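The complex appears here minus one protein chain, its other protein chains still in place.
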Amino acid sequence: MTITKPMHRLRPTRGRRPSAEKMDSGPVWISIATIAVVLLLWEFIPQTGLINRVLFPTFTETLAGFVQLVTSGYWWDDLGKTMIAVAIAWTIGVTFGFTMGVVLGTSPFIRTAITPYAIAVQALPKVVLAPLLIGWLGFGSESKIALAVIICFFPVWIDTMVGLALPAANEFKLMQSLKATRWQIFVKLQLPSAIPMIMVGVKHSLLLAFTGVLVAEILAASDGGLGKLAKEFASQLNMPLTYSVVGIVVILAVTLVSIADVVERRVVFWSEESRTRRRS
Amino acid sequence: MRTEAIAAVAVASSPQARRRRFSPYILTVAFAPLIYAIWWLATSTRFVSPILLPAPQAVWNSFPRVVFADGFGEQVLRTLSEIVGGFLLGATIGFALGMLLSSSSRLRAAYLPALSALEAIPTVILAPIIIAWVGFGVEGKIMQAALACFYAVFITTLSGLGLAEPNAVNLMRSLGASKWQTMTKLRIPTALPVIFGGLQLGATTAIIGAIVSEFIGSTGGLGYLMIRYRGSFDTAAYWVIIFFFLAIGLATYLLIWYIEKKVVFWRRTDITRPDLEKQ
Partner (left out) sequence: MTMTTQTSPLVQATGVTKRFGSGDKEMVALSGLNLEVREGEFLSLLGPSGCGKSTALNIMGGLLKATEGTVTFGGETITGPSRQIGMMFQQAVMFPWRTTLDNVLLPVEIFGESKKQYKAKAEELLNMVGISEFAGSYPWQLSGGMQQRAALCRVLLHDPKLLLLDEPFGALDEFTRETMNQELLRLQAYAGSTAVLVTHNIAEAVFMSDRIAVMSARPGRLVGIIEVPFDRPRRPALQTTNDFVKLVAEARQMLELQ
């Protein structure tokens, strides 16, 4: 189900999904066979000596590392630091982005005027600020959060702005014919129309907040975190543990996105439904 | 993609804007000195720490010092080649994989769930591994940039190739067109506007991938220079390079936008933003 979301993010609506009506067992076998082949290659190629065994440990060695990491428990602290930083940064970023979107998005005139600046902010890779922020705020969670906020507020801002502009002229005319106030138009028409779009931005910003925190941690976070952990293990060339940390980050990210997907579907139930109806 | 969305909205709102007595872009121009004034005020009152943001004059004055420093051109070239190399590599793999998966519903059912999980992965976490594998050289940066931009191109290619109207597909079938003919004459042209959206997004992420990788560890490039300037507390020089990255980002955006305009000359807003024209 999550597969449809990224498409949706990159190119809203009108998406015809790969139809799932003809479910045969073929694909399942292809998946299982692929996983088996990959695991076998992973297990045996390092043993042949063709590649560096230190950099590419076998599957069982990596698995042992994973078990060791998970059972030892000392990484819980790092996990907590990363996730708390992500949560704080995401909350601030979404709030800030939404506010900016509303302030700048309700008037088409201002929207048009600031478009070039929005493009410039988009074009600037905001991670360039990372070393500066670390230098300024130190190695603690403040610099992580600051970087993550700067990186993650942008999609919420833009998607709010775009979303508020979505209602068609006729819908505005209807509201005006009812003598709706500006506030009523905003609350009853613009905001509900914008919510599907805003949810996409909010979801995207979750991933960006995660990325921002990891970047700061990998760059310089003496105060800990998963990014720092991965970097440390890698610099000791302890690859089983490095891969394990990366694996944990992957699992976390996929879980977060799946949760966000579920929440999104609950919140914007009408959007999905109306899309299906329009398609048939 | 986002910026296109903004541009689309700007276009959509232009009829209203046109009726006004003056263009909204007058406001755009008016913003520039305002931003400059805020910057100047914030730094001269020390409201913002000079470690973070130096005065505008200081940045301006540092330009020649940074640009004419020994080997600056080489560093720019190095970073540019990392970005371009990574982008080409990632976009090629993404496009090829998108084509492959779109050609078979079985492959799609088998691999798409795993591949779409890639969307969630912050590729930066792979940076330490890449450095362990290949060290601090250019190859690692190219790999990082390629990883960062692969997914956007892959998923836009895959979804774009599925966008052809059923009637258009039926037309091709009724003419007895081969799979390849349908692909080249219908599916790829239909997908192009969407793929360009993916390329635009992929270029942005490739730049980010290259910079982050340079920050984490490198022997050259603009990111390396930034780390050095920061080490010597030369924030003004650091900001000069930030402006270089702004220029690189904008130039990339405009370049892809221009190519898209030339290639996808038939494009109307409804192809990418159907929700804008809903009735």
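Letters are used for the chains, namely A and B, taken in the order the chains are written, and counting of residues starts over at 1 for each.
Going forward, a residue touches a chain if its C-beta (ideal position, glycine included) is under 8 Å from a C-beta of that chain, and two chains touch if they have at least 3 such contacts.
Because the structure is predicted, anything quoted here is derived from the model rather than measured.
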Fill in: Contacts of the hidden chain among displayed chains
B
Discussion item. Of the residues B:55, B:107, B:177 or B:250, I need the one that contacts the missing chain.
Written reply: B:177
Worksheet entry | Touch list for subunit B against the chain that is not drawn | 165, 167-168, 170-177, 181, 185-186, 189, 264-266, 268
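Here is the rule we use: only the chains that are shown with their structure count from here on.
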Discussion item. Quick check: in the complex, which residue numbers of subunit A touch subunit B?
Written reply: 2-3, 5-7, 10-20, 22-23, 26-28, 30-31, 34, 55, 108-120, 122-125, 127-133, 135-136, 154-155, 158-159, 161-162, 165-166, 168, 170, 207, 210-211, 214-215, 218-219, 226-227, 230-231, 233-235, 237, 239, 242-243, 245-246, 249-250, 253-254, 256-257
Practice prompt. Can you check the complex and tell me which residues of subunit B touch subunit A?
Written response: 1-3, 5-10, 12-14, 16-17, 20, 24-28, 31, 49, 51-52, 105-114, 116-117, 119-122, 124-129, 131-133, 151-152, 155-156, 158-160, 162-163, 194, 197-198, 201, 204, 207-208, 211-212, 215-216, 226-227, 230, 235, 238, 241-242, 245-246, 249-250, 252-253, 272-279
